[in-house]
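One structure, pasted below without further comment.
What you see is the complex with one protein chain gone and the rest in place.
Lettered A, B and C in written order, each chain numbered from 1.
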Amino acid sequence: MIDMILKGGTIVNETGREQADLAITGETVTAIAAPGTLTEAREVVDVSGLHLIPGAIDMHVHFREPGYTHKEDWGTGSQAAAMGGVTTVFEMPNTDPPTRSVREFRDKQARARKSCVDFGIYGLLAEDNIAEIPGLIEVGANAFKCFMGNTFGNLPSPSTGAMLEGFEIIAPSGLRISLHAETASIMAWRQARLAAAGLNAPLHHIGARPEIVAIEAVSRAAVLAEWTGARVHVLHISSAGELRPLAEAKARGVDMTGETCPCYLFLDSGDYDRLGSVIRVNPPVREPRDSAAIWDALQTGVVDMIATDHAPHTPEEKRNPVIWDADCGFPGVETQMPLMLTEVAAGRMTLEHYVRISSANPARAFGMWPHKGRLSVGAHADIAVLDMDRQEVIAADRLHSRGKVTPFEGRTTIGAPVHTLVRGRFVQRNRTLVPDIAGHGRQVTDIQRMPQP
Amino acid sequence: MIDMILKGGTIVNETGREQADLAITGETVTAIAAPGTLTEAREVVDVSGLHLIPGAIDMHVHFREPGYTHKEDWGTGSQAAAMGGVTTVFEMPNTDPPTRSVREFRDKQARARKSCVDFGIYGLLAEDNIAEIPGLIEVGANAFKCFMGNTFGNLPSPSTGAMLEGFEIIAPSGLRISLHAETASIMAWRQARLAAAGLNAPLHHIGARPEIVAIEAVSRAAVLAEWTGARVHVLHISSAGELRPLAEAKARGVDMTGETCPCYLFLDSGDYDRLGSVIRVNPPVREPRDSAAIWDALQTGVVDMIATDHAPHTPEEKRNPVIWDADCGFPGVETQMPLMLTEVAAGRMTLEHYVRISSANPARAFGMWPHKGRLSVGAHADIAVLDMDRQEVIAADRLHSRGKVTPFEGRTTIGAPVHTLVRGRFVQRNRTLVPDIAGHGRQVTDIQRMPQP
Amino acid sequence: MIDMILKGGTIVNETGREQADLAITGETVTAIAAPGTLTEAREVVDVSGLHLIPGAIDMHVHFREPGYTHKEDWGTGSQAAAMGGVTTVFEMPNTDPPTRSVREFRDKQARARKSCVDFGIYGLLAEDNIAEIPGLIEVGANAFKCFMGNTFGNLPSPSTGAMLEGFEIIAPSGLRISLHAETASIMAWRQARLAAAGLNAPLHHIGARPEIVAIEAVSRAAVLAEWTGARVHVLHISSAGELRPLAEAKARGVDMTGETCPCYLFLDSGDYDRLGSVIRVNPPVREPRDSAAIWDALQTGVVDMIATDHAPHTPEEKRNPVIWDADCGFPGVETQMPLMLTEVAAGRMTLEHYVRISSANPARAFGMWPHKGRLSVGAHADIAVLDMDRQEVIAADRLHSRGKVTPFEGRTTIGAPVHTLVRGRFVQRNRTLVPDIAGHGRQVTDIQRMPQP
Partner (left out) sequence: MIDMILKGGTIVNETGREQADLAITGETVTAIAAPGTLTEAREVVDVSGLHLIPGAIDMHVHFREPGYTHKEDWGTGSQAAAMGGVTTVFEMPNTDPPTRSVREFRDKQARARKSCVDFGIYGLLAEDNIAEIPGLIEVGANAFKCFMGNTFGNLPSPSTGAMLEGFEIIAPSGLRISLHAETASIMAWRQARLAAAGLNAPLHHIGARPEIVAIEAVSRAAVLAEWTGARVHVLHISSAGELRPLAEAKARGVDMTGETCPCYLFLDSGDYDRLGSVIRVNPPVREPRDSAAIWDALQTGVVDMIATDHAPHTPEEKRNPVIWDADCGFPGVETQMPLMLTEVAAGRMTLEHYVRISSANPARAFGMWPHKGRLSVGAHADIAVLDMDRQEVIAADRLHSRGKVTPFEGRTTIGAPVHTLVRGRFVQRNRTLVPDIAGHGRQVTDIQRMPQP
C-alpha cells in the first residue's frame, strides 16, 4: 500500500521533466506514474501546478554547535534548511571544540540527532590532528575540511606538508576533502599592512584577501590532490582567477569539484558601501567581472554546485564598527533556493540545470547518489515542492536561523519551496515548519558510497 | 487503466538503475514503481531477473531500398533491428536512386512504412543537390549524410566548397550532418597506386585508406562546422588519429559528435588473413592501437555513441576474389547489442554507460530526447529487455538480414535482448519475431526537436 | 688584402647591434671590427651614421618571365629588388608555361641569369605533374609551390590526394613547400553566387574569399605536413582565423612557417572605396581585426617572416571596371623595406626584430643560413645599408618594376636602403641602380642545405 501520492505536479530531474504523480512508501519514492495511474494511497496530496525537485543538498553549513549556540544550533539550523528546501546538509568542524578527533566527532553526532534534515559531519584536517584522521574515518566522518586560510574560529591552517600527509591518509577512503582555499600567510601579511596603515573600511576586506590568495590555494590543492589521488572540493569560489587552475586540474583528470555561493553570484564590490560590515565574508565578495565569470563557470560545469556557507552570527557580532573585528559570514541555507529560482524565472538557467547543481552534483560528488540527488523509484523521498510563481521578500527577522542578518534583506524573489519532505515526511508544509520534526534527520553514513578511486 | 506491466525487472538508465515495475499505456511509459505497487493492468509480463533498458538507437543503417533489395529491404532490415534490441534506426541515402531530392525522399518514406521499428531518413548532401536541400528539410529529412569519400553506391563526394554551401543551408534547421569522413581524392590516388602495383590482398585495403584519410576529413569537417554553426556527426570512427581533431573541436565548443561500430572495437589487422574479403569495410578495420584508442575514447566521451553501419551484401558480393571488387560492409544491427553486452559482462563497461552510448546520447544528438533514450514516465515505451546471462553463438545464417555474412561468425556472446518493444508493442518476444508487426514503425519527425543552435 | 671596408656604421643582426666597420673580400664578409681597427683596403666606403643589415630575403615574388614579360621580367624585377634592399628572391612558377617539369625549369634558369640579385626558383606541385617532381628536385628546384586555390595564371589547384602524393615525394629532400592557402572549391562556389547576384564591387572580393578559405586550407596543409613530414610554408597570411591552425601545428612540432605581406599589415577593408580595383589581391586585404592579429603574430613568432608577393600587372590590367576581371596583386619588392622601417621608426618593432623576420628567418627556413641572413665573417656580403631618417614618398611611376600601380601611392616612409650590396658588390648605390649589374645574381642551390628532417 502506497503511503502518499503527490498528485498533479511536474517532476523535474537534471535530465528532464515529466508530468506525473509521485508515490512514497516509507522513506522512498515507490512510483512515478502518469497522472491518474495511481489511485490508492493512505494520503493524497494535491500538488497541481507545482514542480517537484530533489531537495537541495548543501555541502557547506556552519550550525555552530557545540560552542557557539547563541549563533545557531542543530535545531534552528536544520529548521532553516527545511524552510529553504534543503534536505541534506554537511556541517563544518570549526565549532568549539573543533571536530578534530573521535571524541569531538562523537559529541557532535549526539548533538546532531535533533536535526530535522539529513546530514553529514565534516572531520577536521589540521596541522596537529593528522594522527586522528584514521579514527575519524572509522567513526563515520562524511568528508574532511581543511582550512588553508583562517576564518571564523581561527583554526590554524595546516602547512603544505601536513596537508600532503592528510591527503595521503584520506585518499584510500575516497572521502572528499573540502577546502577553504585562501592562503593564510598571504592574508596575514596583507592584513598587517592594511591595519598598520589604518585602513579599516569594509572594502579593505577585499584588499586583505586579494584574488591571489584563492588562485594560489586552488593551484596548490590541485597539485597535492593529483599527487595523492585524494578527492578535493573547492569551497565558496569567489574569483575569476581561481577558475583557471580548477579547470586545468579537471582537464588533467584530477577529481576536483567546486562550489560557489549566492553572495558571489548576486553581490559585488558595488554593494560594500550600502551593506557595510554585513557583507563581510571569507572569501570576500569581489568585482563584477568575478561574478560574471563564476556564473559562466556554473553553466559550463567548471563550478559543479551551489552551496550556502551558511554562517550565522548575531547582529551585534556582524555590525562591529571596526571592520577587522566584525564577524564574517551570514545565514544562507534558507534563502539560496528562492534566490536561485528567481534566476530560473528570469531564464538565466533551466530548472533542470538548477537540480544538477543543487542536488545531483553534490549527491554524486559526496557519494550519496543514487539514494539522493534524483527523484526516481528507490531513491529517498527528499523533495522540494516548488511554486515557481510565488513572490516573497527576504527579511532577516523572518528567517529561521538565529543569525538575523542577511545581505539580501529586502530583495524580492520569485519561486519558493512551498513544501519540503525528507525521506517521505513533511518537515515544512505551506511555508510553515511542521511540528515535532526534531530528530527526523539522519546521518548519511549508511548510504554514502564514495566511487572507486 | 494500464495496458501492460513489465514486472520484476531492473530498470536501467544512463544515470542509474532501480528495481521496479514498468507500466505502459498506449505508446508510452506511464509508471515506474516499486515492485508490487502497481497491480491492475490489462496484461502483466513477468520480467523477473531481467534488465530493461531503452532500446538502442542506431544512427547508421543501410536498408538498401530502393534499388538493392536483394541485399536488404525495410522489412528484413527492421526485423533484424527488432531482433537486436534496436528500436529506432536512421537509414542512409546511398540507395538507387539516392535520396537526393523531395521525389526520392517521398518514395523512400512510402517504402519505409513497412518498418517494424521507428526510423529516421537521411537526406543526401552532395555536389549536385545543394538546391534540393531546403526541400528535403521541409519534407522531413531527419538528418543529412555527406559522403566525403566514396563507398558503396559510389556517390561522388562533394567538394569542400559544396560542403560549405550545404552546411550553411542546413545550419539554421539544427539538423545534424553525418559524415563518411574519408577523403576521396587521397583514396583515389592510393588505390590507383596499389592497383598499378598489383597489390590486391585483403590487407591492402588498409593501404588504400590510410589513417590520414580520416584525420584529414575529420579536421576539415570540424573547421567547416565551426565556421557555419552546422552540427556534424562523424560516422564509423576507425582510427586513433582522427580522435585528436574531434576532441579539439569539442573543446573549442563545436557541436560535433562521433560514433564507432563494433568491428572497430573487436577486430583489427590481425583478423584479415582469417577473414579475407569478409572483413572489407569502409573505413577499414585498422591496428590494435586504433581499437584501444577508440575504446578509451568511448569511455571518456570523445566518441559519443555506438552505431552499426549495418551494410548487408550477398555472400557472393562479399567474397569476390579480387579485393577491390568485393563489396564493403556487413550486417550489424542484430549483433551490436549482444557483442557490447558481452563486454559489459566482462566488466569493461557498466550497463549504465552502455545505455548512454547506445540510446541516450543518440537520442540527444539527433533531437529525440526526451521521448526516446530513457525509460521514464512520458517517454516512448521503446524497450530492450535483457537477459544478461544468456549465451549465444553468432551465426550468419540465423541472422534476419538478407546479408548472410558476418565477420563475427562463431563468436560467443553473453547477454541478449530477449524481448523488444517499440512504443509499447512487442516486436520481438523470446528471441522470436512477433507476427504482423510490419508497419508498426513510425518516422521520428513529429517528436524530433533539434536543440537551439 | 681586404677589398672594401664599410666604415663608421652600425651593424645590426637579429641578436643585437654593434658599432663596427665591416670588411669584404671577394663575395664574403671577412671582418667585423671596432672602428679604426681595420686600415688597409682597396676601397673604403664611409657609412657613418648608417645601419648595415643583412639584405632582405623575399620568399615570394612573381617576375612573370616567361610568358608575361609586359608585366615584369628577371631584369626589371631584380632591379626593383636591388632598389628595395632585397638581395635574394624566390620566384614563383605561375609563368607561361608554368615551371612544371625539368624542361620549363631549365628554361627559367636560363632566363634568370640576367638577375642582379640572388635567387631561388620554385617548382610547381600540381595535380598533373606529380611524376615530374623528382626531376625538379634533381635539377635544383629550391622550393615548391602549391596553389590550393587559384590565382593569377589559373593553375588548377591539386586535389588533397595529389597534394599528399607530392608531399610524400618532396619530404625526404627537406625542401619546403609554399602554399597559396585558399581553398579553390569554396571560392568557386562563392564567386559564382556573387556573380549570379550581380555583386561586382571591389569589396565583394572579400565576400568571394571569406576567411574560411584560409582557415580550411591552412588546417588541411598542417594535417598533410604532419602526416608526411614535409616542411610547409604558408604564404601571404591575411586573416586572424588562420593563425590558430598555424600556431597549433607549430605547438605539435610540425615544421610549418608563415609569412605575411605589407598590404595585410597596412591596409584593411576601409581602403577599398579609396583604392578600388587597385587593392585587389589574393588573398584579399581583410578587416582591421585581421591586421591587428597578424601584427601581433609577427611579434610573437607565429608568423615567421615578411615577404612581398610582388605581383606586377599593367595599370590597364589592374583597373578593369569589372572587379572579377581586374588582375590581382601589385608590385612590392621595392617598397617593403621602407614601409617596415617606418614602423621601426615609430617604435612598433626593433630593427633587430625586423632583421629576424626579413632575413634571418627566411634564410633558416629555406636552408640558406649561415651563408645568408646575418652579417658575420664567412657569410655572404649581402647588405642593405640604411638611412633610418630618410623620408620618401612612394610613387608608382618611380618604381623600377614594370607594374606601375601600388596601393601605397603617396604614402610617406621613414627609413630606406641607400645602398644594396649582393655578395660584396654594389647593385644599388645612393638610391640609384649601379650600371652593368645584370647577371650578378646567382641561384642559391650551391649554398642551400635544408636542415635534417
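In the analysis below, contacts are C-beta pairs under 8 Å (C-beta built on N, C-alpha and C of every residue); 3 or more make two chains touch, one makes a residue touch a chain.
Please read all numbers here as calculations on a predicted model, not as lab measurements.
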> In the intact complex, which of the depicted chains does the undisplayed chain touch?
Replying inline: A, C
> Looking at A:58, A:104 or A:165, which residue reaches the missing chain?
Replying inline: A:165
>> Among A:139, A:171 or A:223, exactly one should touch the missing chain; which is it?
In response: A:223
>> From the list C:25, C:109, C:150 or C:299, pick the residue that touches the absent chain.
In response: C:25
>> Counting contacts across the full complex, list the positions on subunit C that touch the omitted chain.
In response: 2, 11, 14-20, 23, 25, 28, 30-34, 37-38, 369-370, 374, 376-379
>> In the complete complex, the non-displayed chain touches which residues of subunit A?
In response: 159-162, 164-165, 183-190, 212, 215-216, 219-220, 223-224, 227, 245, 248
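Basically, only the chains that are shown with their structure count from here on.
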>> What's the contact topology between the chains, one of line, ring, star, complete, other?
In response: line
> Chain with the smallest distance from its CA centroid to the overall CA centroid?
Replying inline: B
> Taking each chain's centre as the mean of its CA atoms, how far is subunit A from subunit C in angstrom?
Replying inline: 62
>> Where in subunit A do residues touch at least two different other chains?
In response: none
